[in-house]
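Written out below as structure tokens is the structure these notes cover.
Of the protein chains in this complex, all but one are displayed in their positions.
Letters A, B and C mark the chains as written, and numbering starts fresh at 1 in each.
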Amino acid sequence: MKTHKTALTTLVFAALICAACMAFSASALAGEDGVATTDSDKIVKSVGGEPGKSDWRFPAPFTFYPRGPGYVRMSLLFDTLTWKDANGVIPALANGWKVSDDGKTWTFYLNTDARWHDGEPFTASDVKFTIEYMQEQEGAFKWFESIDYIESVEIVDDYTIIISLNEPMASFLVDIAGNIPIIPEHIWSGVSDPSKFTDDDAVIGTGPMKLVEYSSAEGAYHYEANYDYYNGKPIVDEFITMAVSNAAASLTNGDVDEATFWGSDVDAVNDFVGDDDFEIITGPSFWVLQIIFNCDADKGYPTNNVTFRRAVAYGIDREEIVEQKLGGGGMVANTGILHPDAIWYNPDCEGYEYDVTAANAMLDSLGFIDTNSDGIREYPAGGDLKFTLYTTSTYLREGELIQAQLEKIGIAIELTPSDWTTIDSYLKAADFDMAISGHGGIANPQIMNLPDWPASTYDSEEYNSLFKEQEVTLDIDDRKDLVNQLQELVAEDLPVYTLYHPYIWCVFNPEVLDTWFYTRDGICIGIPIELNKLIFLARYGDANENGKINMQDVTAIERMIMELDDPTDMADANKDENINMLDVTCVELTILGRAPIRCE
Amino acid sequence: MTRMKVNDVLGSLGLGILAILVVVAIFAPQIAPYDPHHTYKRMERPSSEHLLGTNDIGNDILSEVIYGTRVSLFIAFMVSITAITIGTSLGLIAGYSGGVAEFMIMRIVDIFLTIPRLVLIIVIAAFMPRSIWNLIAVFIIFGWVMTARIVRSEVLTLRNQYYVESARMLGGSNLYILWRHILPNVIPLVVVQFIMEAGHVIVAEAGLSFLGLGDPVARSWGTTFHYAFECPTLYTSDVWMWWMLPPGLCIVATVLGFTFVGYALEERLNPKLKTVVGMEI
Amino acid sequence: MRISDLKTNFPTPDGIVRAVDTIDLSIRDTETFGLIGETGCGKTVLGLTIMRLLHPAATMEGEIIYKGKNLLEASEAEMRTIRGREIAIILQNPTTSLNPVMRVGEQIAEAIRLHQGLNKKDAAAKAVEMLDAVRIPSPSQRANEYPHEFSGGMKQRVMIAMGLACNPSFIIADEPTKGLDVTIKAQIVELMKEMTERKAMLLITHDLSVARELCDRIALMYAGELVEYAPLKGIFESPLHPYTRGFLGSLPERGLVPIPGMSPSLIDFPDGCRFHPRCEHATEVCRREHPELVEFNAGHFVRCHHARS
Partner (left out) sequence: MNLINKLAYYLVIILIILSINFFLPRAMPGDQLAYLIGENPDMPTRMTDEEREVLLAHYGLDKPLSEQYLDYLVGISRGDLGWSIYRSAPVLEVILVRLKWTMLLTGTSTVIYLLLGIFLGAESAWARGNKKDTWSLISILTVSSLPVFFLGILLKIFFGAELDIFPLDGAKTTCASYANPLEGVLDILHHLVLPAATLVIAHIGGTYLLMRNSMLSVLGADYILSARAKGLSERYILNRHAIKNALLPIVTMAALMVGFMITGTIFVEKVFTYPGIGLLLYDSVMCRDYPLLQGLFLIIAISVVIANFIADMTYIWLDPRVREE
């Protein structure tokens, strides 16, 4: 017994020493302190993605990971000339603008109050510098390379600038003015390799947030409010976006205050329905999953036959996929690719409602008959009608469902999981039958450049000329007509067959922050993410400074006019330094979704 | 006295588990209540219809786990039988012939033993298309090593035994001596190695599948486990009980079966020989 | 030391091993008592029984009276003060009995520190002295070496030094010359003779020539019991038991005639005399009745029905 006791003591002692060592090394690791905070600070934490998928790199304009989340993290620090809110384009660094009749000359009137994070004033020369720097450092800014459209930039005065285009560009206000982050000339003029510039200075912008810490290992970004922001008043003091492995669990136990869910996460979202601690908003994901067919005239038989592709389309029960894979967390896709919530959506595309009879009839007509009654059709020349379906492991479940469905119309599918790089190389080489792939950005017609990607085997002159034409058509109705034709053509020819658009949800704790919203047609060029920098701001017109502009603000301003309440900074909706009925009108117009844009 | 009893109990327990698994694997279509690829209402809780509920695309989980036995055991069996054959042959060659062959083989063995095998397998798996055959191939590449080493050292001792010496003096050919005198003595060791290797492979395959590096089309226990781990409500609901626990416990039971049988066999056949029990995961 | 009615049994899966079966003997203060028998007859167990160093599962009955105390009834703590200090054992197989990872000097010194309360330095010095006493050349240097650096004979010397380190009054030497070649054996015997002059010693061996050099009295043990027991002369000049005679006959100078047959297992003894299956003189009574140990001459005991003939 005694020996046991001594042994136990020894062990406890060893454990203590061990703990001390751990504590020591842990203290060495804990050395990296963040900003000092006080209890009254409002800190908002949000899920930035799954571990390993939430490092969107250093959030400077030339180093961020060129996907939506990377851009968004950068956009909290850097402003653009225009921006978007829930209703559409709004002024940002530019207070207002006008465009010449030929659509080639844009004049921007810049905000005179804007300052860089280091205190330097923002002027027109920064805008000119930014555009010319990006043209000079060709390819350094990787987000939507449309800067080539700009012919020249001309400074009129410190706060007026004229941008001239080579040719009219329909989406200039969003795709360029609302996209290019303006960088400070006084910092970047000395930077020769922007892709390697990751000093503290590299994140000095004009945005409503300043960067405190970026941790690549944890995929975490820590921001603090820029209290000198020119275009509103920060309503949070710190914002952290970080990786968690299970968003629902982290939300439930309070580790984070907001998380995004989509598609088959519907089960997690349903658990929050009726939970008073959380609110849910649903948004359009602007994302589509599709099957790509090999349309190559030589290598693509029989998938290069449009009747065959239609047969497959009829043979796939998209409703079932939405039901079984997404649990109803999405909708059957527009066969014309663009999302139903996008303004460019064409509701009249052929829907290919699940129809085994039609599919069978079409296959029969092509001479694919099951001659040996094994359930699988044979080619007229013999041999099973069997195809390889490539997919990344993410969409295997969809693949499994499609495999089962197509078997019912006598088509055998060999499901081959692979990584995207490899699949992409097969697509380029036209060395495949079918592949499953998904992409976002489907609120913007520019995404419909299918022959460029992903349907590189699709070669239709009609389609290509239509696409080119819509690119330069300025008149919105004319352009819409062209985009509609494009969508119908895709639905008819089926170089790709769209499967579903998932829903997207933002679940948040309203106690901490309740201003989350989905941006009209997505942030910037169409990023379907709720992390719009405006959620951190009480903007002008937000008289009660709660981050939302609604009828309460109208009442608040009216009370201020009646001198029942003290005026607030943000009550001055039109920024004329008077609080009067003009501000009320301004707020009401904003609520109606028609914020006045000052055009001179 | 208790020691021997414990061994016997463990051994028969292990054998029992393995026998059940083999039966389940062979008769999966008869035992499983449903076709594991057929879809029903998704994410159902356990009920009389679906004893373990349904998964994220509405497959019956019980049936999936039952069919998973086939995949897991198939991989384990294929790998073990091949790897052990290779290992035994190389071990025999190295131990019996000596010289350059022995030197080469044993250096390769040393190197393979130095590099953590699952890490290298993960690295290789990252380069290869995901398929069950690739998986089996990679496991075989690493599976023969321990056997070769153990067989070789056994051969070294056997080589100097009287009967082998005398057989050699009587002019027995090398092949004959290997076949008649050495191999039979090595077999018990090889059987233990076979059992151990099979256990290792089951866990390693499950581990790779859990990481998403297995063959996702072949729904082994690891694959089912992988999908359960990805479930968004894993920590906020009870789904883990019927979706994650069954494949997990199947893996544990199998490994235990192999471990117990291996341990009992080892104690019985060669009490002096102790290998580290425990898996590389 | 007086041992009476001593029985030591071990439970094993195959049955109870009766390794020491009803042994009576007494060893006087300065005499060397030889215990002789074939391998597996239980003689080592007897030594370990006296030291109470057997596996906990072993059961012991009877009495071992040493300095008025029954060792079988002593507590473990009491035994620890006796072991090494009062009674020391020199174990067989020095190669395995020395800790391979501990310096030789320290292995001797630890007992000195324990029993004589010396500090580290003095104990180490005493250990060197002991090594010197057992004729190990350059002892202070060798004390810092490890067992594998010593030859077999040297190790045996270390074992002797270890046993005698605390100046015990009773020594059990278990096969001290096993595995040594003739010259070394002679040296060790010489050394033992010298070192144990004034001490009581129980010499356990199967080597009669060693026993003849060292012992005052000799007992022969067969299958767990004593078969004959007499002063040195009595055994060598007038052996009474056929086993003793056989044993003597296997000495080199007497022609190396082996005893036919094998010693019985200690679990399952033959009925009657335990030696009868191997005895050429065995008669019906030997098969039936177990003979008692009787005093044949003064101080000469024997266990044989036919001792007189």
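As a working rule, a residue touches a chain if its C-beta (ideal position, glycine included) is under 8 Å from a C-beta of that chain, and two chains touch if they have at least 3 such contacts.
All values derive from a computational prediction rather than experimental measurement.
> Considering the full assembly, with which of the depicted chains is the omitted chain in contact?
Hidden chain contacts in the full assembly come out as A, B, C.
> With the missing chain put back, one of A:320, A:384 or A:424 would touch it. Which one?
In the full complex, the listed residue that touches the missing chain is A:424.
> Which listed residue, A:42, A:67 or A:98, touches the chain dropped from view?
Considering the complete complex, A:67 is the one touching the chain left out.
> Of A:456, A:498, A:568 or A:590, which residue touches the hidden chain?
Residue touching the absent chain, from the options given: A:456.
> For the chain that's not shown, point to the residue among A:242, A:525 or A:543 touching it.
Considering the complete complex, A:242 is the one touching the chain left out.
> For chain B, which residues reach the chain that was dropped from this view?
Interface residues of chain B facing the absent chain: 1-3, 6, 10, 110-111, 113-120, 122-128, 199, 203, 206-207, 210-213, 225, 229, 234-236, 240, 244, 248, 251-252, 255-256, 259-260, 263, 274, 276-281.
> Could I get the residues of chain C that touch the absent chain, sorted low to high?
48, 51, 53, 79-85, 88-89, 91, 93, 96-102, 110-111, 114-115, 146, 148-149, 159, 162-163
> Touching the missing chain, which residues of chain A?
So the residues of chain A touching the unseen chain are 2-4, 6-7, 11, 14-15, 18-19, 21-23, 25-27, 29-31, 33-37, 45, 51-53, 55, 57-58, 63, 65-67, 142, 195, 212-213, 215-218, 220, 222, 240, 242-246, 249-250, 253, 255, 419-422, 424-425, 428, 452-453, 456.
Keep in mind that, in the parts below, only the chains that are shown with their structure count from here on.
> For which pair of chains is the number of C-beta contacts greatest?
A-B
> Chain A to chain C: how many Å between their CA centres?
So the centre of chain A lies 90 Å away from the centre of chain C.
> If you average the Cα atoms of chain A and of chain B to get two centres, how far apart are those centres in Å?
Each chain's C-alpha centroid was found; their separation is 45 Å.
> Which positions of chain A touch chain B when the two form their complex?
Within the complex, chain A touches chain B at residues 246-249, 252, 261, 264-265, 267-268, 271, 320, 323-325, 327, 393, 396-397, 400-401, 404, 415-418, 422.
> Could you please specify the touching residues of chain B with respect to chain A in the complex?
Answer in residue numbers: 37-39, 42-43, 56-58, 129-130, 212, 215-217, 231-237.
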